[in-house]
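One protein chain is absent from this view; the other protein chains keep their places.
Here is subunit A:
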Amino acid sequence: MTPLARHRAALDLRRRAYEAGAGALPALLVAARQLAETVRMGGHGRRRPGAGDDFWQYRLAQPGDPARMIDWRRSARSDAAYVRDREWQVAQALYLWADDAASMRFSAAPGRPEKAARARLLALALAVLAIRAGERVGLAQPGAPARPGRAQLMTLAGLLARTMTQGAPVPETSAPEPAVIAAHSRAVFLSDFLSDPAPVEAALAMLSGRGVQGVLLQILDPAEEDFPYDGRTVFEAMSGGLRFETREARDLRARYLDRLAERRERLSRAAMNAGWQFSTHRTDAAPQSALLWLHAALERGV
């Protein structure tokens, strides 16, 4: 077997593993867990309450309390029988939206991750943190309601990795589905927000009315922020649907940057109006910084 043929066979095997979802899922999960671990170990260390496990008080047993609820060790120190009461806790729900539109499949330099990959990674890392904290996590799209527990983590990872598998349809644009987000929960939207911002603004308005608080994180490739092009260029959208031809790309840079700033301003204002927070993240920066910011932003909101 020649080295070339061997290489081809390995590629084929890997492709089939991706198709089965077996390759991406654990890798994404492991990466997200590692990322979440760095946050937990960092300065933002969270105290460790057990969900519903916290001791609240001892009270005298009342008639009607089941016998198995009596704390016998406490009761043995006195004549009365005591019942160990726990704090009643309602878990928070977190809804994640990682944009998987075609424009997210962009990376201007080899070796730099696509925006979509970065978004998925951050989303899953947040999910790991939240589930570890006992909260319920779901996706802001139909078919992924918020649930607690590790099993949910696997479900989320599977859903997030779905668009990574080859051959999966890539939607031209996508938007969060505000209907599935429960009231008074938390939401995190990860996207480049380059497509029409109107659906996002509409969703924000609707969600703020329901008491949902959240975070917008704009993930951009450095090329999109810097616009390092010149010469005669035809720019095409990732899906190929849109084209724009210029004779001197360098000349457009300033105006492009203005438009980008304007878009950010609009998003930022929309977020502020809804009581949300807005930030940007470049794919050439470390994901930890973005995760830290997301974590802090969600903490603040709590």
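Please note the rule applied: a contact is a pair of C-beta atoms (placed from the backbone, for glycine too) under 8 Å apart; a residue touches a chain by one contact, two chains touch by 3 or more; residues count from 1.
Here, contacts and distances are computed from a predicted model.
Hidden from the displayed complex is a chain whose UniProt protein name, among "Acetyl-CoA carboxylase biotin carboxyl carrier protein subunit", "Arginine N-succinyltransferase", "LytTR family transcriptional regulator" or "ATP-binding cassette domain-containing protein", is "LytTR family transcriptional regulator".
If you put the hidden chain back, the residue from A:122, A:159, A:181 or A:194 that touches it is A:194.
For subunit A, the residues in touch with the chain missing from this view are 102-104, 106, 115, 192, 194-195, 221, 223-224, 227, 229-238, 242-249, 251-252, 255-256, 259-260, 263.
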